[in-house]
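This report concerns only the one structure given below.
All protein chains but one are shown at their positions in the complex.
Chain naming follows the written order as A and B, and within any one chain the residues start at number 1.
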Amino acid sequence: MSDSRFFSVKGPFKIRELARIGRASLHRDVNLDQLIYDVASLNSAGPDDVSFIDNQIYLEDFKRCNAGACVVHPDRVGLAPKSMSVLESKEPYLSYARIATAFYPSLDESLDIERPLTSQIHPTAKIGKDLKISAGAIIMQNASIGNNVRIGPNAVVGPGVIIGNDCYLGATSSVFYCIMGNGVRLYAGARIGEAGFGFAKDRSGFQTVPQLGRVLIGDYVEIGANSTVDRGSGPDTVIGAGCRIDNLVQVGHNVRLGENCIIVALAGIAGSTELQNSVTVGGQVGIAGHLKIGEGVQIGAQSGVMRDIKSGERVGGTPAVPIRQFFRQAATLKKIMREKDKK
Amino acid sequence: MSDSRFFSVKGPFKIRELARIGRASLHRDVNLDQLIYDVASLNSAGPDDVSFIDNQIYLEDFKRCNAGACVVHPDRVGLAPKSMSVLESKEPYLSYARIATAFYPSLDESLDIERPLTSQIHPTAKIGKDLKISAGAIIMQNASIGNNVRIGPNAVVGPGVIIGNDCYLGATSSVFYCIMGNGVRLYAGARIGEAGFGFAKDRSGFQTVPQLGRVLIGDYVEIGANSTVDRGSGPDTVIGAGCRIDNLVQVGHNVRLGENCIIVALAGIAGSTELQNSVTVGGQVGIAGHLKIGEGVQIGAQSGVMRDIKSGERVGGTPAVPIRQFFRQAATLKKIMREKDKK
Partner (left out) sequence: MSDSRFFSVKGPFKIRELARIGRASLHRDVNLDQLIYDVASLNSAGPDDVSFIDNQIYLEDFKRCNAGACVVHPDRVGLAPKSMSVLESKEPYLSYARIATAFYPSLDESLDIERPLTSQIHPTAKIGKDLKISAGAIIMQNASIGNNVRIGPNAVVGPGVIIGNDCYLGATSSVFYCIMGNGVRLYAGARIGEAGFGFAKDRSGFQTVPQLGRVLIGDYVEIGANSTVDRGSGPDTVIGAGCRIDNLVQVGHNVRLGENCIIVALAGIAGSTELQNSVTVGGQVGIAGHLKIGEGVQIGAQSGVMRDIKSGERVGGTPAVPIRQFFRQAATLKKIMREKDKK
């Protein structure tokens, strides 16, 4: 059960409703009118809760689980406790995501303080309907804000920035030189549109190159806490629709991300590199500049990528090589070590 | 001597007082009433200062040191200059920490501007005694603040958050969905309680999973500048009492840190991983999700941890192996290289 100090739950829902919401199928012996009041994890769920199992390592928790209902993959249905109403789904985590969203349709971290005294909207800014603006938030000159936008405490929207509908800007985040689609979510402290790392060597030091591009952010993108996305140097930096960027990620100037890319925490993508659609970048990965990473590529955590990668490849290591080769290298090395040690 | 523009020093203290404060022992020929006015490093200390030596590489500085007094390990007492009053301690850095704290009992980075015009406390928030709140700071609805809390400029305390006594929230830090003990210190820009990186793949993109847990922070925890600690997805994210987290560290949702763990800068800990008490995580280390890291484990800088680690082990490398094996691997590899080069 979530902490009512922070979260307010909708419901209850009947099992039959949850099946529809989660696009799951039910078994004959289930009571379709059984009421479910909340979501919970396997080891804390009780008879009024719905849970899910999606990871092998929690199998023992599943077998002992007291949840009233649970989203389960067909292969594991046989292991369910008898007391449990099984919601069968080939994608249990996705089904759970939909069900949990029904119980908790929106989390209002930045709910405005009624009539904040300290926020400031420039008179030239265009504001859509139903803006919720928190204390200390600032909307600068000529910015344009869509409908149903929430702006967290001490967040900053820079001059001329365009924000679409249904966007959320977390506490103390800042956005400059940016055109943002609908449903975009910036987490606290995200920095969008700062100048890229561009300078030329001078005799006595460095000469800054004016950074004249923007950041274009597609619909439903999420950008994590304290992550940084620099604006382009002339071309734009582009974050394709649906991308999910974790915390503390660096995206350099002129980078182009296709749709639905995943970038895990502490990864860095250097300037002018292009990722096509559905690329997954592991935590702490570094990708050099001016590269092309093909569609659906998966890059293992901590890898260093220094060359183009073709669509569909899985790579790992530094420098990154196909994942099979990476594992074979490791195995061969281990074998050599063992032989050497014997001598 | 510290810069009086920024720091104000207490004292002077007599040598006998410093010995008591630092739990150090004195030698017979020391003048117990000698006055010491400040702390200083070995190479800048003068006759009115107390210094310390704790690292082999500063031994030459120590031999030439002009400090009036110095905290010294018993093994090095013989190398002390004659002019120096020796404070003997088996833990010189700890003794020095106590002595320096006596000279500088509290550093008030965020001392309030008297009557800040721009801070904003929601009427429903509960505020303890002696709150010092800086300009631009925001305390949102239903938050609860203990006694003697200092809140830095432009910091944000989210709805319903509980802050214990004697806490310090640095400039522009933000805290949401969090229950915090006593004596906790957040550095500037730390982000506590943002939603974790949780989503399921959908046909057309990703479906966000509502993150319904909290962040529980134990007593005397410190969390560094621009570090991020996500709230749990259902279970809580837990930071045990006494943990020290450096700058730019990522702690994923549902992570559980035991007591007195040390996490050095730019390290990342993925979701649902558990660290038992007194684990040390080096800089830029990555730890995968759903792992158990035993008590007292030490993980070398830049390592990648992909499996559980037993209590007391020291590991290094990617994938991380016991440190002896890591060094043996490196040595063997070097030997192989050398032989190969000769051929």
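Just so it is clear, a residue touches a chain if its C-beta (ideal position, glycine included) is under 8 Å from a C-beta of that chain, and two chains touch if they have at least 3 such contacts.
Nothing here was measured: the structure is a model prediction, and the numbers come from that model.
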- prompt: Which residue, A:S51, A:S89, A:T237 or A:Q250, contacts the hidden chain when the whole complex is considered?
  reply: A:Q250
Message: So one chain is hidden, and I want to know which residue out of A:G22, A:P92, A:G136 or A:G294 touches that hidden chain in the complete assembly.
response: A:G136
- line: Per the whole complex, from A:G22, A:G286 or A:G300 the residue touching the absent chain is A:G286
Field: Hidden partner chain, touching residue among B:L35, B:L59, B:V77 or B:M337
entry: B:M337
- prompt: Which parts of chain A are in contact with the chain that was left out?
  reply: 118-120, 122, 136, 138, 140-142, 154, 156, 158-160, 172, 174, 176-177, 189, 191, 194-195, 197, 199-202, 204-214, 226, 228, 230, 234-235, 248, 250, 252, 266, 268, 270, 284, 286, 288, 290, 304, 318, 328-329, 332-333, 335-336
Message: Across the whole complex, list the residues on chain B that are touched by the chain not included here.
response: 2-3, 5-7, 39-41, 44, 55, 57, 91, 93-94, 96-98, 100-101, 103-104, 107-109, 111, 113, 116-118, 134-136, 152-154, 170-172, 187-189, 220, 222, 224-226, 241-242, 244, 246-248, 259-260, 264-266, 283-284, 301-302, 333, 336-337, 340-341
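Definition applied: only the chains that are shown with their structure count from here on.
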- request: Measure off the straight-line distance from the CA centroid of chain A to the CA centroid of chain B, and report it in whole Å.
  value: 28
